[in-house]
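Part of the complex only, each chain left as placed.
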Amino acid sequence: MSRKINVGIVGLGRMGKAYAQNLAWKMKDVVLIAACSLSEEERKYASESLLITSVYNDYDLMLETPGLEAVFVVSSTDMHADQIMKALEKGLHVFSEKPLAISMEACTRVQKVADRYPHLKTAVGFVRRYDKSYMYAKQKIDEGLIGQPFLVKSQTIDKDTVTDFQITYVNKSGGIFHDYNVHDIDLTRWLLSSEFKEVHAMGGAYKHKRFAELGDADNVMTSCQLENGSMAVIIASRTAMHGHDTYTEVVGTLGSLRIGRPAGKNRVEIYDRHGARKECLDSFMERFEDAFLTMSNDFIDCIIYDRTPQCTIADATKATEAAIAFTRSFKESRSIKVKEL
Amino acid sequence: MSRKINVGIVGLGRMGKAYAQNLAWKMKDVVLIAACSLSEEERKYASESLLITSVYNDYDLMLETPGLEAVFVVSSTDMHADQIMKALEKGLHVFSEKPLAISMEACTRVQKVADRYPHLKTAVGFVRRYDKSYMYAKQKIDEGLIGQPFLVKSQTIDKDTVTDFQITYVNKSGGIFHDYNVHDIDLTRWLLSSEFKEVHAMGGAYKHKRFAELGDADNVMTSCQLENGSMAVIIASRTAMHGHDTYTEVVGTLGSLRIGRPAGKNRVEIYDRHGARKECLDSFMERFEDAFLTMSNDFIDCIIYDRTPQCTIADATKATEAAIAFTRSFKESRSIKVKEL
Amino acid sequence: MSRKINVGIVGLGRMGKAYAQNLAWKMKDVVLIAACSLSEEERKYASESLLITSVYNDYDLMLETPGLEAVFVVSSTDMHADQIMKALEKGLHVFSEKPLAISMEACTRVQKVADRYPHLKTAVGFVRRYDKSYMYAKQKIDEGLIGQPFLVKSQTIDKDTVTDFQITYVNKSGGIFHDYNVHDIDLTRWLLSSEFKEVHAMGGAYKHKRFAELGDADNVMTSCQLENGSMAVIIASRTAMHGHDTYTEVVGTLGSLRIGRPAGKNRVEIYDRHGARKECLDSFMERFEDAFLTMSNDFIDCIIYDRTPQCTIADATKATEAAIAFTRSFKESRSIKVKEL
């Protein structure tokens, strides 16, 4: 129990910093010994604020850090697959942020490498599965509270903070379905215990026209048929004014669960000239702050106690497959069968 | 069933108009044949908008209107008692807005006159007892859902629309305890099935100092012990920014009921840059619009079907007694036993 | 203003009784002089409870009632069109419950007859447009509160009270899309100011398998593209355990509105061993009780003041057209373009 895992992190952007702060300050079984970033500002942050001694701008060099046991990959989406494979090949456990990749080819390559190192732990960060409210809902479903679930409505809605960064990041992220809905896709598989069969996406750049120029959208909706006959409707938005609003509803034959209400920051209601109101969450990082820590701790526990992480490469591959189908349906304006892909 | 009652109304201010509109346009068993007001504008409204032919500025004359069977007294508080007694003495049924009066002497006089005319219906307008939510709560309590109730928290909170009228009306209304809390007092008696024993009031003119000059307050709170050992805390406010917010909580040994939530106008939530919000009710008239109609219809039914109205002169006298105790406690800054009065 | 309209009603089932009670007891400008039903029990109710003297089992005879000016058609869906046309041909104003019909051919025939009698008022009962919450939302949208609306999510969910009647009524009602979603279809047109272009429906008989035998479903979901580029997802369910739950969300570029929350019966919260809870609405009739009265009064006002009703035959025809597209999409398991029909 007194064992501590030596960890390195790659990527120290907004999300990377959040992971790194957990690793440095809140996780008792971890020593954050190495970090890698292409940005000088981020490397400075790693040295000066996180007090990490081994800071790199070359990922390959970081993997050589003596004593390193595990890597957290929190770089941009297009780099996940390669960085995971390299870490595995150096004998390191790997946690990667979602999505695994945006092509089936990349997913398959990662899976093959992972299969060669069955003793190494690999996990992909579908953080919602580690959120108290989602865990509670899943438990209630498993206990039979709502009977047989047959419909999921799930949405990932961000506060409108659209800047040039978010627009140009479309090129790396694979677009709104991969970047936003991959979470809802994973939740739907988990909550309905089935795989996606046919999907029909639509949407547009209703507020920020530049997304359209890049073939992407700021609001999308996808209706889905699953293999076992159940249904889902999955929504993403970049343009909410009230705040981040992740919400999932699961409907069953005996009841339903609504996860994510109220959307408020905390347990305070304000009564003033605007009415009776709650200020809403700023971002998914505020919403899932606890879950990110729980998930990271769980990954470390998987290493220490030799358990298999909950969200595997295979799960992430299934999620990417569905996101590809969503994206193609949107681009071709028609219904897509997942097995067409 | 086809019988219609001929009704007159005295008082056509804001509340009087609301009653008169119900009588004229929404109550099928009523013919509004007469109206009385000291205001020329109000008499003009009666003639032109309500199409009433017999319109008076002299209450005694109105009582002589041929065929008149019942009177609705919606004048200022200081006139209720006399107008009720006069109507009874003319052989007319009487409905009066609350409060009955602000002195025990006036209440007792009305009671004595009413006792001489047992065949005439008298009712006082404790409108909340006719509100769907309060009726539902009372029924749940009677069914035992919350066990033995032992604590009531009740508040009457108005949107801050304080004008000269409201400040000078203090002289006629008897102040905030008679004007606002008489409703909460009646509800507490009804919900706890007991009478007030000892009360301790406090408060101040926290926002509108002129109330203090008149010996009144803009926010008050009174803690109460009831005869059967149960408790109540009763609050009134003239200064809410969000809107009218009547709220009552009843706590029992097996559960509790909260009546008045949410405080929104309707079933719409707004999500915008102010957060997740509901616009709130503007006034008690918006909150109790349906209950005013139900109560008025019920009074007419009591006449047609010879039933006794729910809120009698005796109930109103008990409410006034408690409001006097609240007021004296506030003025003398000490706890008051009701039987001291 | 003192004019009263003489009205007849056809159909005195659950809904018919609700309309008839409003006409008989709550609408001051109406005299309910005639009623028609094929059921002896319903005719007895009309005579004995509603005190109607002219009660028929033959609709043609009712139309001959002397002095009759308007007819309320609240029979089963398959009879609406013929009864509307017959009334018009007798020179009577007609209000009909939704839907107008379940075939375009029937809708078109009614429109042609109505066009021949432009002085007669015709209205179809899309009751939600008369609900305070929906009216408030529409007003806020028109005022620009949420910017440009581009997405509607709307659902009609009934408490599971499925009996043989509801199952066999599928043959007359045209199924769940015509019977339930026609309201959501009308709301979507109204709120997004556009017509349906392409729809994709799915669903099943997840709880009550007998609906499947009749080609219908107990839960359905339809994703929709509108002519102006906006989107909708429309859901219906017959199987909710908590109660009736009509809900509509309108998302715009500057905010969103959620209409129908909370789903509770009233303003009471219960705190007991089941948690913090609200008992929910039993039925759409409890939900829209006020709106049914408002709508009926508005129709009578349209006659008295010579105004055009808000929901015309043309609106109802558009709603039926979309419901036909939904139904075909569901039956053929494919996306349907409305102009294919």
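Order of writing sets the labels: A, B and C. Residues in every chain begin at 1.
In this section, a residue touches a chain if its C-beta (ideal position, glycine included) is under 8 Å from a C-beta of that chain, and two chains touch if they have at least 3 such contacts.
Keep in mind it's a predicted model, so treat the numbers as computed, not measured.
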> When 3 copies appear, how many make the full set?
Replying inline: 4
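To be clear about the criterion, only the chains that are shown with their structure count from here on.
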> Which chain's C-alpha centroid is most distant from that of chain A?
Replying inline: B
> Which chain is the middle one, judged by CA centres?
Replying inline: C
> When chain A touches chain C, do the two copies use mostly the same residue numbers, with over half shared, or different ones?
Replying inline: same
> What whole-number Å value describes the gap between the mean CA coordinates of chain A and chain B?
Replying inline: 56
> In whole angstrom, what separates the CA-based centres of chain B and chain C?
Replying inline: 38
>> Distance between chain A and chain C based on Cα centroids, please, to the nearest Å.
In response: 43
>> Among all residues of chain C, which ones touch two or more of the remaining chains?
In response: 254-256
>> Per the contact definition, I'd like the list of chain B residues that touch chain A in the complex.
In response: 240-243, 245, 262-264, 270-280
> Can you list the chain C residues touching chain A in their complex?
Replying inline: 147-148, 150-151, 200, 202-204, 206-207, 219, 221-223, 225, 229, 231, 233, 235, 237, 239-242, 251, 253-256, 334-335
>> Can you tell me which positions in chain C touch chain B when the two form their complex?
In response: 1-2, 25-28, 51, 132-133, 136-137, 140, 145-146, 254-262, 265-273, 290
